[in-house]
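One structure, as structure tokens, below. Some questions next.
Here the complex is missing a single protein chain, while all its other protein chains stay put.
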Amino acid sequence: MTAPDAGLHLSISNVSKRFGATTVLEDIHLGMAKGELVTLLGPSGCGKTTLLRVVAGLTHPDTGRVELAGRDITRAPPYKRNVGVVFQSYALFPHLDVAGNVGFGLKLRGLPKADIASAVHRALSLVHLERYADRPIRALSGGQQQRVALARAIAVEPSVILFDEALSALDRKLREAMQSELRHLLTQIGATAIFVTHDQEEALTMSDRVAVMYKGRIDQLADPRTLYDQPATAFALSFVGQSLSLKGKVVSSDADGSVVETSAGPLRVPRRFLRGSSVIVATRPEHVTLTAGDNTLTGTVVGATFQGSRSLVEIDAAGTRLTAEMPGRCTLPERGETVIFSWPLSETLSFSGEEHA
Amino acid sequence: MKQLAIIVSWAAAVFACLFLLAPLVVIAAASFSPTPVFDLPTGGASLRWYSRIGTLDGFWPALWLSVEIAVLSTLISLVVGTLAAIAITRGKLPGSEILAAALVSPLMMPGLVLGIGLLQYYRSVGFTASWSGLLLAHLVITLPYVARTMIAGLSRFDFTLIEAGLTLGCTWPQSIVRVMIPALAPSFLIASLFSFLASFDNYPVSIFLTDVRTKTLPIKMLQYIEEAPDPTIAALSTIILAGTVALLLIADRAVGLSRMAGTAE
Partner (left out) sequence: MTEAMPAPPKLSDPERRTAFLLSLPAAMILLIMFILPLGLLLGVSFTGPEGFSLAAYQRLLTTPHYLSVIWNSLKLALVTTALTFLIGYPASFAIARARGGWRSLMLGCLFLPLAASVIVKAFAWTILLRSDGIINSTLMLLGIIDEPVRMIFTQTALIVGSANVFLPFMILPIFAVVAQLDPRLGEAAAMLGANPAVAFLKVTLPVTMPGIIAGVALVFSLSVSAYVVPTLLIGERYPTLAATIAKAYLLTQQPAFGAAAGVVLLSIAIAVVILSSRFGRSSGGLS
């Protein structure tokens, strides 16, 4: 148990939550600086929403501590937290118009009418909806409703804004446009925000750091680049970006690393493992070349597709399907052709096979 | 063939509308009859029957009783029925489907049988207060309408609205009052309308539970019609109809008839 860092804006430490017999959150630690954008990324059911609800005060953790802006809010009710939430369903109030929704929180805070009006206008112009102030909610498109939900959350100037799969209901084009716009807007107002998503591209685009969650734990918390280059677990590897991986047993180990015997042949990894332990060896498709190198294997080409800037070659290596990425202009091997391929030791990733049962 | 189907369905719809409106139009027309028989006011309309409504024997107490019972039973059913509908639609209750079916089931049961059942029941437990007996009985009449409408309304209600209210600064009670109740207002309105009318118009249950002093308006009206039908009854009916039209117009303004049709059955 680490003591919460005094310099952090939001600090979640040691948080666990069980529903009946299922552990939904297990010993979560997450610290965020002011103005930082963090994404919780993970498959459905891994506990992302529950963690967000713990921060919002809608669910109380069994153990642990949540601090926001220097205040312990672990037991504080939602209305005493100053946390903004953009819900997956948007949760806009159907009986109020756009301005009524955006001004709802300000009205509760007892602000004078004129102040509310100007704050509502400010929030609506940030999301480019100032002309829609007196529209009823049901007259808006999905994208517009999403913006109203955002305006409503930022209007109260919360200490942290939480987004639960807020973009997932939008169609692809709109979602991509919203991603960069939203990031720009949040940076502009200096907001601290947590996004929840199961879409890795969204996570990489939107955030300063990404927390990869798996079965109620944070597997890795890192900036997008580190996450891609140095995934901490086999799960983080498989969930972010493309990869190729082989399972094997360690046959020898020395100061420089280990040799792993896989079904396709022996592979070197730059890390020490106990002899006999089972290990997953992996790399990214773009590190693979069709020449001999540090880790060389042979296989049969089962398919090759040209995709413009790159080509994908699918190889069967002793029963394991692997995908290699080639530059777009290179000559592709024929189907059925036997090829040798390799990737450098420096780009070889390895994980203990027992990490995830 | 397709044309024929369209013609048939439109003909049926027009016929249905005219057929359904016919008695209402007739009653309104007859209320202006210049003579004591039910003539259409072709020669000249007369308002004299309207001025005689108040002189009908026992009219005012009956009207007051009916309004009182209808309003009170609707209010109680709204509270009780909405709470049950929340429990049912949130799915946290074992056997919630059975409860939902049971709550709506009195709608399909003969009112008359409920009436004699309650009469026997009150007698056997020695319960003689007819006003409260009537009110309790009307809870069974109104509750199914409220339960049905509120279950439909709440199953469409997004409970995260309440959580959104909490995160924006509402306490729990504020979230209920400022978010949940206004957002469900259309359902409450439809439920109240159906519930009020069901109670106000009820005859088969009330008839067994009233004594000489407590008679509801429908009972009095049937009595007037059987004893001495004259245009005064038509005038009274027309006023009741006008009130019904006003209620429907309000409901249409607030929620729209299509939506009411959706939740009606």
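Going in written order, the chains are labelled A and B, and every chain counts its residues from 1.
We adopt the following convention: contacts are C-beta pairs under 8 Å (C-beta built on N, C-alpha and C of every residue); 3 or more make two chains touch, one makes a residue touch a chain.
All of these numbers come straight from a predicted model, not from anything done at the bench.
Novice: For the full complex, which residue in B:50, B:131 or B:159 touches the chain that was left out?
Specialist: With B:50, B:131 or B:159 as choices, the missing chain is touched by B:159.
Novice: Decide which residue listed in A:36, A:164, A:202 or A:219 touches the omitted chain of the complex.
Specialist: Touches the omitted chain: A:164.
Novice: Hey, which chain B residues sit against the chain that's not shown?
Specialist: 1-2, 5-6, 8-13, 15-17, 19-24, 26-27, 30, 37-38, 40, 79-81, 83-84, 86-88, 90-94, 96, 99, 102-103, 105-106, 108-114, 116-121, 124, 136-137, 139-140, 143, 147, 158-160, 163, 193, 197, 200-201, 203-204, 207-208, 218, 221-222, 225-226, 229, 233-234, 237, 240-241, 244-245, 247-248, 252, 257-258, 260-262, 264-265
In the analysis below, only the chains that are shown with their structure count from here on.
Novice: Quick check: in the complex, which residue numbers of chain A touch chain B?
Specialist: Contacts found on chain A: 56-58, 77-79, 81, 83-85, 87, 89, 91-96, 104-105, 108-109, 152, 156.
Novice: Using the touch definition up top, name the residues of chain B that touch chain A in the complex.
Specialist: Where chain B meets chain A, its residues are 158, 160-161, 163-171, 174, 179, 182-183, 185.
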